[in-house]
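A protein chain is absent from this complex, but the other protein chains hold their places.
Letters A, B and C mark the chains as written, and numbering starts fresh at 1 in each.
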Amino acid sequence: MSIPIGIVGFRGFSGVEAIGILSRHPEFEPVLLEHRQDAGADLKLIRKSGPRRIAATADAACAAGVQAVLLATPPDVSIDVTPSFLEAGIKVVDLSGAFRLRTAATYKHWYKEEHTAAQLFDEAVYGLPEYNREQIRGARLVSNPGCYPTAANLALRPLIAANIIDRSAGIVCDAKSGVSGAGRKPSAKTSFCEVTENFSAYSILKHRHVPEVLMTSGLEESEFSFTAQLIPIDRGILETIYFRLADKSMTAADVLAIYQQQYADEPFVRLYETPGVPDLHAVAHTNFCDIGVVVDTGTGRCVVVSVIDNLGKGAAGQAIQNLNLMMGFPETQGLL
Amino acid sequence: MSIPIGIVGFRGFSGVEAIGILSRHPEFEPVLLEHRQDAGADLKLIRKSGPRRIAATADAACAAGVQAVLLATPPDVSIDVTPSFLEAGIKVVDLSGAFRLRTAATYKHWYKEEHTAAQLFDEAVYGLPEYNREQIRGARLVSNPGCYPTAANLALRPLIAANIIDRSAGIVCDAKSGVSGAGRKPSAKTSFCEVTENFSAYSILKHRHVPEVLMTSGLEESEFSFTAQLIPIDRGILETIYFRLADKSMTAADVLAIYQQQYADEPFVRLYETPGVPDLHAVAHTNFCDIGVVVDTGTGRCVVVSVIDNLGKGAAGQAIQNLNLMMGFPETQGLL
Amino acid sequence: MSIPIGIVGFRGFSGVEAIGILSRHPEFEPVLLEHRQDAGADLKLIRKSGPRRIAATADAACAAGVQAVLLATPPDVSIDVTPSFLEAGIKVVDLSGAFRLRTAATYKHWYKEEHTAAQLFDEAVYGLPEYNREQIRGARLVSNPGCYPTAANLALRPLIAANIIDRSAGIVCDAKSGVSGAGRKPSAKTSFCEVTENFSAYSILKHRHVPEVLMTSGLEESEFSFTAQLIPIDRGILETIYFRLADKSMTAADVLAIYQQQYADEPFVRLYETPGVPDLHAVAHTNFCDIGVVVDTGTGRCVVVSVIDNLGKGAAGQAIQNLNLMMGFPETQGLL
Partner (left out) sequence: MSIPIGIVGFRGFSGVEAIGILSRHPEFEPVLLEHRQDAGADLKLIRKSGPRRIAATADAACAAGVQAVLLATPPDVSIDVTPSFLEAGIKVVDLSGAFRLRTAATYKHWYKEEHTAAQLFDEAVYGLPEYNREQIRGARLVSNPGCYPTAANLALRPLIAANIIDRSAGIVCDAKSGVSGAGRKPSAKTSFCEVTENFSAYSILKHRHVPEVLMTSGLEESEFSFTAQLIPIDRGILETIYFRLADKSMTAADVLAIYQQQYADEPFVRLYETPGVPDLHAVAHTNFCDIGVVVDTGTGRCVVVSVIDNLGKGAAGQAIQNLNLMMGFPETQGLL
């Protein structure tokens, strides 16, 4: 007997990805929660079968036996619907930025709008299992991390904690993302002819994912220079991270040893023997985060490459990893 | 009466680009110099006409009235054929790395082979017209800059010269290139299925274009962290350059003012009003280098985006800009 | 002294292409005619120069010395503005489908709306120079052909005229186009994530370009099966055309001889020695139409491959070829 899991925003890229993972999951089955009418009609398959569709209300979800919902929605929608699901006893994994930050003021600073469910900040658990596993297990509301911060924090936090980075020189995170990261709504920026044979930077030093990196890694904004850039591909995030080692005699093996200790038992973090670094094909359609390290010993310059699938570990994959934890199933269930 | 200009390596990407520019140029006409037999036969157009083809020897070139040659060849071929063309009184623009560095030792360090025409280092002029215009005019042998260094040096040199960068914190140059930069020879790395829906880093901190940047910009290797990366596109280079301003109160306008002063009369360098930065479409199929600046005043973090077409300003376009200078024609002839 | 040529719809793909060709043309210069306010502001280049911009009215155009206008606009806009330009003595090349067909009834059947300037049908010349050269020279109003019909008619008309096709078996034209053919307006169908790694058919047997093929080639609708399909590329049209030869002993050389006779003096039609057929790279960024033929002698099966750049010979290139004729300049001026 599969457990019904609701999806709000099931037509978006993360929603579609979640449907796919849940459909193959041995314990769960997806239920589509219709929140807004989609303009375009679907192509009709003869003998079509597929997930149930019901209204995106707590009542309808309860009636359908839904035990948890994934919100693959913009922040304002997540803020709008989360309270009623929680009140109905339905667990929530929110994929938007609505509950990632810690205060309404920070939210307003980065998202440019008032937060109308600030009372939930305290119980929202930031869903990065590699660091918050136990809190996630007991949570009603998990805020799924942003795609860029997931790749950045898994790469940076162990090194910040080990205190090996010369923070006075700053850290550069040059991030590149596939176009699905921009969502499904048609726009001039994401039209085929604009993106193909192109590469462009946006939100330089001002991306709203920056505070998530600061929050988890412990860095100050002045120490962290972040640029987001659009690759002409569908999916994948690669971050090239530059910093200087406090001890210029350290080797890549020394840096990798810190990662190995931190991630020895992590099922979804993989490391590369130096000077190997991962590319995007390594993680496409998976929930892995792959990390490689290059060091120029003597000058102390270090480059870390961290890659994820922005719809996998960067969105739907990590959401279901969180869901597995919240529902008491093995963390890797349906994800390997 | 057009002046015949020889091209060695005319089947490569830079060679093909040079043929196109020369064919539309009001003063020049391309002559193809056959150096090695190509394995694949060309598709045969009925009523085909096109550039003359002759042997890639100084004698044949002289007989055909060739006054200058472009070498769109690997360094070893350039080293091999340059002396005989020069001796025959034919000017040479070499697009390879053969004559870019200043000593045989540096060449060996970065290119991993002995240099057998080191006597030409002294007279080879580094063909970056924005900085070496007068020497190029009088040169017999111009060494056309590498694609990555062209974008980096045009962005960095004015700021280094103006002494506004906090060099102690280092400079990061995160570079991305289209696949044509890797040349035409088939390889696993540049096959379609490997490149599409992918993004990958290579030669991290160790790219052979680094010494060209150091030579022109005046930076030390320990100050300059460079990573080359492959974008799934045909052509274009975008470099995202990060550094800290020595004076944290400087604004983007202050930085742009330095560029404006340096490049006020340059026909092929264009600047963007902040916070606008160029993308690759801005320079595709042109000889322009476009530059944009973002500054976080207060923290002193600065990001410069510099873009070129790697086959244009990064190779054949710049070669013909140099040729125009060497042959006494207006610098922009055939390039706008 | 350049002749000012107006462009209405200069932000669309065909308009941008026309600006580029006119800017390099030795006799013309582009003038941008603002018809509707564009939502997005342009990135601002410092020291930006460029074509003049004036209002898209006959008065403003006359005042600016504009002698001809290119309408790179939807049919309803072309119908709206054409009469006033003509009355002001300004020649018009219309790139839309507004004046391609011969009657208001046919227009309504295929374009699903009433035609409000039907009085112009009689004088509108169909701008396929290879067949209507003399009429184009004297025309005030030239209707530039559709992209698909240009590639189809150049391939089919000589063979239909030579009566070598077994029309009873029908002709199949399987057409593929780059995404720029769908125009610049953002839509779900042309968003990057929808198009990349995809291929799709649309308007099967019902495309509005079909009547143009029938009109020029002399075929009946029941004889001509046409499917349009979207390739994940920016620009280019390739049509694979299948039919049976009436005489099963004919060879590819026999078929090519018919093309050679027809196109011996045509500057923009190129033929390939069999079994070579052109691909899209052969014509990218050019005004050429390239044609290749394969025949299975004995069974009489024949396949013709016809390729153009949809923005070149399929739109802006052909428009300027027509303009050259209308203004008394060499037909290839600015196009080779």
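Operating definition for what follows: contacts are C-beta pairs under 8 Å (C-beta built on N, C-alpha and C of every residue); 3 or more make two chains touch, one makes a residue touch a chain.
Fair warning: this is a prediction, and the values are worked out from it, not measured in the lab.
Considering the whole complex, the residue from C:184, C:244, C:270 or C:313 that touches the absent chain is C:244. Across C:117, C:162 or C:294, the single residue that touches the chain missing here is C:294. When the missing chain is restored to the complex, the residue among B:179, B:303 or B:335 that touches it is B:179. When the missing chain is restored to the complex, the residue among C:161, C:188 or C:201 that touches it is C:201. Not every partner is drawn; the one left out touches chain B at residues 13, 40, 179-180, 184, 186-188, 190-197, 232-234. Although one chain is not drawn, its touching partners on chain A can still be listed: residues 24, 43-47, 196-197, 256, 260, 264, 270-273, 276, 278, 282, 285, 290, 336.
Residues touching the missing chain, restricted to chain C, are 168-170, 172, 174, 176, 178, 194, 196-201, 204-205, 221-222, 225, 227, 229, 231-236, 238, 240, 242, 244, 275, 277, 279-281, 284, 294, 296, 299, 301, 303, 305 (touch as defined at the top).
Keep this in mind: only the chains that are shown with their structure count from here on.
In the contact between chain B and chain C, the residue numbers used by both copies make up over half of all numbers at that interface.
Separation between the centroids of chain A and chain B, computed from CA atoms only, is 39 Å. Chain A and chain C have centres, each the mean of its CA atoms, that are 46 Å apart. In whole angstrom, the spacing between the mean C-alpha positions of chain B and chain C is 36.
Those residues of chain C in touch with two or more other chains are numbered 196-197.
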